[in-house]
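Right, I'll just put the structure down here and ask away after.
All protein chains but one are shown at their positions in the complex.
Entry: chain A
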Amino acid sequence: MTTKIYIPRDAAALALGADKVAKAIEDLIAARGLDVTIVRNGSRGLHWLEPLVEVETPEGRVAYGPVKARDVASLIDAGLVDGGNHALCLGKTEEIPFLKQQTRLTFARCGVIDPLSLDDYRAHGGLRGLENAISMEPMAIVTQVTESGLRGRGGAGFPTGIKWKTVLEAAGERKYIVCNADEGDSGTFADRMIMEGDPFVLIEGMAVAGLATGATKGFIYTRSEYPHAIATMAQAIEIARRAGVLGQSVLGSGRAFDMEVRTGAGAYVCGEETALLNSLEGKRGIVRAKPPLPAHKGLFDCPTVINNVISLASVPVIMDKGASFYRDFGMGRSRGTIPIQIAGNVKHSGLFETAFGLALGEIIDHIAGGTATGRPVKAVQVGGPLGAYFPRALFDTPFDYEAFAARDGLIGHAGIVVFDDTADMLKQARFAMEFCAIESCGKCTPCRIGSTRGVEVADKIAAGIEPEKNRELLADLCNTMKFGSLCALGGFTPYPVVSAMTHFPDDFKPAPLVEAAE
C-alpha cells in the first residue's frame, strides 16, 4: 500500500524550509524506490515544530519535527515510512499535548487534509453545512447562525446572525458577501492558515452567507503580504466552480453564488471594514462615516455582509452540527471556540483553538510554556497593534470579549504577542503611535495628527524632558484619540499606550541624565 507523507505548504512551514524538506524526501524515496506519495497539507499550527512532517501509519499519523533537509536521510534510514523512531519523532500527532488539549471546530481539517482536494474536504465533513443550508429558508439559516452565538472574529465581536438579518431584510437588487481577510495585526495568522490550509471551508461559509441573505457575489479581500494564501484561495475557488459548488446553481440548488479574491496593497487601515469597501471599489482606503451601515449601503452602495475569515469559516460547522452544538462551548456571551494565535517570544508558538474562557496565564505559562528566551514574561499584547499590554497581574483574565473589555483590553482577532523582561514599554508605546501615524488613512484629525504628536511626546519622555507634564499630555492625547477618532485605528491606538503607562510606570520614568551626573 502506498504510504502518505504529509509536508505542510503553509507559509510558516515554507519560511522554515518545508520545500527543501519535501524535495529531499522526494529525491530519496525515488532513489530508494519507496512506495510513498507526498501530500502538501496545511499547518497543524504547532509552529515551533515546523516543518512538521507526518507519516500515515495503521495506528494513525506520526509526527516528526522540526525537520530540516539535512535530517531527511537519517529519518528515512530510521524507517520514517513506517513511523520509525528517530530523535525528531514526536509520536502520534493527535497525542501531542498542544494539539490534544484543543477543541478544533473551525480548524478541524486544517493540517489534516490536502487543502486543494475537494474529495478530502467532503470526506472530512465538508459541504454538509452548505447542503443543509440549501434545504432551508434564508431566515432559518440566519436564525441558526444567530442562535449559535457566533460573534465577529475580526475583533469587534458583533453578532454575525444579526448582521446577516439586516442584509437579508435590506432591499436591493444586488447584495454582496465580503470576506475581510486583511489580517494585518501583528501576532495573528489564523486567517492565513485557513486560506492556505482549508480554503473550501471559507468558500462554503461564504456560500451559506449568500444563500442566507440573497447575495450572489462574494469577494475575499486579502493582503499582498500573503502570496501563498492568495494563490491557494484562487485555485480553490476555481476547483469549487468546476465542481458546481460555486456558480449559477450552487450544488444544484438553482441559486447562484460566485466569488473572487482581491488583493490589497499594503495599507493596514483597509482591515477596517469601510476602508476595505472603498479599496475594493478602487478608491483610496479611506474610512467611511457610519451610518449608513455596510449592511444597508456597503460595496457599491449595495447591502453587504462584511465578515472576518474566521467568522465565515465557523459557519459550516454551525450549519452542519447545529446552533446548540456550537453555543455549548464558551462562556458568558462569548460562545463557541476561538483560534488563539500565540506568537512573539514564546516557547510553544502557534494556533490553539479552544472554547472561550481559558485564563490568559494558563495560555501563556502552560500551553505556550513561557518565553522562547527562557526569561520571565514581562508583558503580553493581546489583539494586535491596537490591543492592550497586559502584565502578569492580569493573567487571571479569562479569554472572553467582555472580560478583556472590563480590564481595558480587547481580544481583537485573538493574537497574543509575548515579550520577555528585556522589553521597554515606553518604546512599545511609542511604536503604537508611530504605527498609527504610518497607517492612518488621514480622514480624521485625532488619528492623523494625534499619532504624530504622540510619537513626539513619547520621545520627550524618553529624553527626560518634563516627564511628568508629558506623561499627562500623552494620557490626554490618548483620551482625545480614543473618543474623537472615526475608526478603531485612531480610537484603539490608545489601548497599548495607556496600558503600557498604567501597568509599567517604571518604563516611563526619565532615564538618568548622564550629563547631569558628570
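Here, a residue touches a chain if its C-beta (ideal position, glycine included) is under 8 Å from a C-beta of that chain, and two chains touch if they have at least 3 such contacts; residues count from 1.
Everything below uses one rule, namely that contacts and distances are computed from a predicted model.
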{"item": "Omitted chain, identified by the protein name its UniProt record gives, among \"Peptidase M48\", \"Formate dehydrogenase subunit gamma\", \"Branched-chain amino acid ABC transporter permease\" or \"Phenylacetate-CoA oxygenase subunit PaaA\"", "value": "\"Formate dehydrogenase subunit gamma\""}
{"item": "Residue of A:R70, A:R242 or A:K283 in touch with the missing chain, whole complex considered", "value": "A:K283"}
{"item": "Residue in contact with the excluded chain [from A:F200, A:F435 or A:F508]", "value": "A:F435"}
{"item": "Touch residues of chain A, complete complex, unshown partner", "value": "11-12, 14-16, 47-48, 50, 183-189, 192, 217, 223-228, 262-268, 279-286, 300, 341-346, 349-351, 372, 381, 385, 415, 417-420, 423, 428, 431, 435, 438-439"}
